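Here the complex is missing a single protein chain, while all its other protein chains stay put.
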């Protein structure tokens, strides 16, 4: 019998992406979709590309009977998410896509997000949702905290290297290039087509992007000592995709072997031959991560590049992968569609 | 047991799109992929987005053992296609994606394509592949001729109206807007990003586009008298999608009802409420067609708009839909993925 | 001595485009820039591409000393514009870029814009700003009403034909393709990059677009009888450009000759050889209009295509061209920059 699924915040891009993926899942049934400001509308009015599906209309969260729900995806803005999740049934499985349960230390949360955390109990039980590295914990978790999409990309490019001690921990530079859907469906001037297309720029420069909270937490934990990376995101005129170009000090050959060992058997992580580089073109709409390693002409330096789709592997695909684990389904169920190219 | 499939011309966009779709088909197995100029290369080298799939390497057509193949997709250029298909085993099922078997009259073929047809016998047995209108013939066909992608779009917007006699047959204008992947992976100056993006233009103006051969054949056959439409395609800076804006003389309400009756129960044709208009955004990567009807302010005139993805419903999705029928599979198998948005 | 210029509404795209053009004008000096919501900001903060220019900061309209101003461009929203212009000095020259003074009949204005006109006296004296056809009136006008950008494009493609009586007046179809900057800098979901890029659609279908008020007024006046065209605009993923594909009944050769006679000597109208078609790529950022004529395969029908840049020839370039005439400057001053390609 199909698991009954609720999606809170279904009028945003990550919500719609969850619907797209679950539509092909043989053992999940979407039982409720919430969207506070668009409550009462059919999904076809909010997302006409889902017109052919039979879906519940958007409702307010307080209209949902959660006693019927097996697993709830929360695709709400941060801060809202913690307030909503605090009030949800304590025994319902939850995959949260917001930033609210990613940081373990309430002080870190407050430092990066500017408000006191309002659901400390849930924060305490939450498991960090980077599937390949927290698989066992996720399987038995009640609440999984989806990672930041940039944070996921950077971690795929760095975790095995930090864990294996094959790079200099004090000189890591992440230059990220992000597509615009990562900013969500928000009405901001710089996200207009006329402002964004045909040009590009860095933002949150100098170490101010909130995903640094995740990098600091995870990399320091892995290394057993504080690790701080330099991280500069750029906004690129494309809709989906993150490309992380990571500059490290270490031997390319060793780095490549370290990845090969770490990702052996992973269904969604593809390591390219040494010297080849991935492109966001080749992961669009899919749950795959492509990783490439190249030696620099300067002895002892290497470039690691990781590419994924921010809406799929970077958020909703990751969320479904985790939900599969939590529900005892095959981890790859609903996620094996190849990328869309061109 | 899975049907064994060959794809000839797998290094082009329609070939890659077939692989993308078949990858999720439970009862098909790709046994051979040809690409003359790229023979010997792995598909991952030609289309890195397919890197995660286990696929045969590209080979030359003469290297394929067709005795093992249940159905062959031909995604070759026109003219080449007829020469290749003429030489294939006479009992093997074939879905051709080229223009070679679309026109029933060899004279029409020569008029629009400029060369004598070299496979008249196969042309004679070929069934026109617009699934919704030739379903029964396709089911029992050996050779199905995939339609032109523009031709498909225009026919979805007009066939039921011509069949029902609810519009003026002498005053039909099709203004089409096509995305660039319809032109294939060919190296032409006007297809370069720097030449194409950020601008748009009409081409093949004045009734010179070859898909008019299909419109003339099909519409005249339906009407039982010669029907000639005006057809102007435009090249739009996007990768996938065709939007046909069709200007007709007739009553919008009647037209809408005619569509409702004609497309009732069709899994891939979505009729929008009267007065609403479709967008190519909402069909990308899917096998769906969206159709809208609006009355003009001028009495007795209506605008019909149809949208589909040229690589999916316009060619490779259509081809798989037909192959499913020919092989006794469920017609929608492998084709139910929702569109990718954004 | 330079003419002193004010631009009201300088924080929108047409305002910024005026600054771009006037920056190279040898006899104009920008003395005041207004922007109510952004008053107090430097232009470099609102439009960083103008960073290198020495410009007055944005102010509120009531802070401007109009006694020093020779000519004022109003790039305000419609309805606001009439209220502002009513209160401006009666002897100051004004070029209005809004819709407020385009329609001569207050009833027509109310029909298309939904509110009563609040500046009937100014509406009465306003001259319609399509330079090539109202040059003499503009030269001596105090208040010139800039045309709609779509309305301008359609009129370049049709006015000479209607005036010369060489086409059927009862069967004219304008299928327009518009780039997104025509919608201004407004925060609307469908104008986001993620919603707009990579797809396209029709809007204001069925004769509901407000620019029809201008078409009806101008074409009926030219023909000396009521003329109604069919007009369907489409939103295309590009920033600048309008392409009007116009379907008419008439002889292509005669139509081409009619254009050649009508536009002989016009500095900004380029008639292409018969059978060639223009592209928005080739007018971007310039004040040029390109026009092409092609015969259809159906006897007695022709396709006329016109292309221009909506922000330049379609609004701010047109406005400067008119201002030049009003101030006794050479009509082409500041406007001879070639298009930007690629």
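In this document, chain identifiers A, B and C correspond to the written order of the chains, with residue numbering beginning at 1 in each.
The working rule: a contact is a pair of C-beta atoms (placed from the backbone, for glycine too) under 8 Å apart; a residue touches a chain by one contact, two chains touch by 3 or more.
What you see is a predicted model, and the numbers here were worked out from it, not measured in a lab.
Peer 1: Tell me which of C:2, C:24 or C:261 is the one touching the absent chain.
Peer 2: C:24
Peer 1: Which residue from A:40, A:77, A:107 or A:207 sits in contact with the chain not drawn here?
Peer 2: Hidden-chain contact among the options goes to A:207.
Peer 1: In the complete complex, which positions of subunit B touch the hidden chain?
Peer 2: With respect to the unshown chain, the touching residues of subunit B are 13, 180-181, 185, 187-189, 191-198, 237, 239.
Peer 1: In the full complex, which residues of subunit A touch the absent chain?
Peer 2: Residue positions of subunit A that touch the missing chain: 171, 173, 175, 177, 194-195, 197-203, 205-208, 212, 228, 230, 232, 234, 236-241, 243, 245, 247, 275, 277-282, 284, 294-298, 301, 303, 305, 307, 342.
Peer 1: Going by the touch rule given at the top, which residues of subunit C touch the chain that is not shown?
Peer 2: Looking at subunit C, the ones touching the missing chain are residues 13, 16, 19-20, 23-24, 47-53, 181, 197-198, 239-240, 268, 270, 272, 278-279, 281-286, 288, 290, 336-342.
Definition applied: only the chains that are shown with their structure count from here on.
Peer 1: Suppose you list every residue number at the subunit A-subunit B interface; are over half of them used by both chains (same) or under half (different)?
Peer 2: same
Peer 1: Distance from the CA centroid of subunit B to that of subunit C, rounded to the nearest Å?
Peer 2: The answer is 39 Å.
Peer 1: Distance-wise, how many Å sit between the C-alpha centres of subunit A and subunit C, to the nearest whole number?
Peer 2: 45
Peer 1: Determine the centre-to-centre distance between subunit A and subunit B, using the mean Cα coordinates as centres, and give it in whole Å.
Peer 2: 36
Peer 1: Quick check: what residues of subunit C touch more than one other chain, meaning two or more?
Peer 2: In subunit C, residues 194-195, 197-198, 237, 239 touch at least two other chains, as defined above.
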